[in-house]
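Entry: chain A
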Amino acid sequence: MYEVRIHGRGGQGAVLAAELLATALVIEGKYAVSIPSFGFERRGAPVVSFMRCSDREIRQLTNIYTPDCIICVDPTVANSVDIFAGLKPGGALVQATSRPLAELHLPATVGTVGLCDAVRIANEIFGRLITNTLMLGAFARTTGMVSLEALKQVIEESDFRDAGLKQNLTALERGYTETVVHTIERRVTA
Partner candidate 1 sequence: MSTTTIDTPNTDAARATTKAMLCEGNEAAALAVALARPDMVAVYPITPQTSLVEKLASLIAEGRMDADIVDAEGEHSVLSVLQGGALAGARTYTATCGPGLAFMFEPYLRTSGMRLPLVMTIVTRDGITPQSVWGGHQDAMTVRESGWIQMYCETVQEVLDTTVMAFKLAEHHDVMLPVNVCLDGNYLSYGASRIELPEQAEVDAFMGAKDVNWHVALDPQRPMAVDPLTGGSGGNGPETFARYRRGQCRGMQSALRVITEIHEEWGQRFGHHFAPLVEEYRLDDAEYAIMTLGSMTGAAKDAIDEARAAGEKVGLIKIKTFSPFPVAALKHALRSVRALGVVDRSVAFRWNCGPMFQETLGVLYRLGRHIPAQSFIGGLAGADLTTAIFHRVIDETRALLTRPASDEPVWLNAKD
Partner candidate 2 sequence: CPTGALRHVTTARIYNEVGGWEDLFAPGLAGCQGCNTELLMRHTLRRVGPDTVLATPPGCVPGMGSVGFNGTTGTKVPVFHPLLTNTAAMLAGVKRQYERVGRKVTAMAIAGDGGASDVGFQSLSGAAERGERILFMVVDNEGYMNTGMQRSSCTPYGAWTSTTPVGAHTRGKTQDAKNLPLIMVNHRCAYVATASTAYMEDLYAKLDKALEASEHGFAYLHVYSPCTTGWRFQSAMNIEVARKAVESNFVTLWEYTPETGLSFSRPVDRPLPVVDYLKAMGRFRHLSPEQIEHIQNKVEENLRFVQKIAEKEHG
Partner candidate 3 sequence: MSDRHHPYPAYHLKQAGVPDDLCPVATELSPMRPGDWRSFRPIVERDKCVKCAVCWLYCPVQCVEEHAAWFDFNLQTCKGCGICAQECPQRAITMIPEAQ
């Protein structure tokens, strides 16, 4: 079982990202479940969604409290939400940010970090702050849990149309190629 929690803000597509990711994993022959959080997802308000995958059937239809990976599609939502809550030791963070690793305050549980300047790229591609498909590319690059090809297939076969489809494919690709992955040496406990 591999569990992912996605943080973002209403309007950035965090819930859709969980479904797209789950679909890509189903294409790859895995079992996958995505669960949105059930609040009032107003534009700009913090939003969370969940995705778990496995090689065998998944029975739990619950939220995720101890994720293996956190995808944060917004650079500032961490100011108001504890995005690291319950992260498994050695877990991964895939973060939309323009800042270098050294400027981030990361808890000891984080083992791998993928950083992607998603806001800047999204502005270049969409002219708007749509970071979800970008960050799926970043997730694929950081964790290797899903192939870029499967994600592409999902986007091609989903409801995106024409220009939107092309933009999202570009976003996925650039998210993948423009993400910088760091491995953090596990701090030795005394």
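By definition in this document, a contact is a pair of C-beta atoms (placed from the backbone, for glycine too) under 8 Å apart; a residue touches a chain by one contact, two chains touch by 3 or more; residues count from 1.
How were these picked? Simply put, all candidates are chains of the complex that A comes from, given by their letters.
Just so you know, these numbers come straight off a predicted model, no measurement behind them.
Colleague: With reference to the defined contact criterion, which of 1, 2 or 3 touches chain A in this complex?
Modeller: So the chain touching chain A in this assembly is 1.
Colleague: Can you name the residues of chain A that touch candidate 1 in the complex?
Modeller: 16, 18-20, 22-23, 26-27, 31-36, 38, 58-63, 65, 153-154, 157-159
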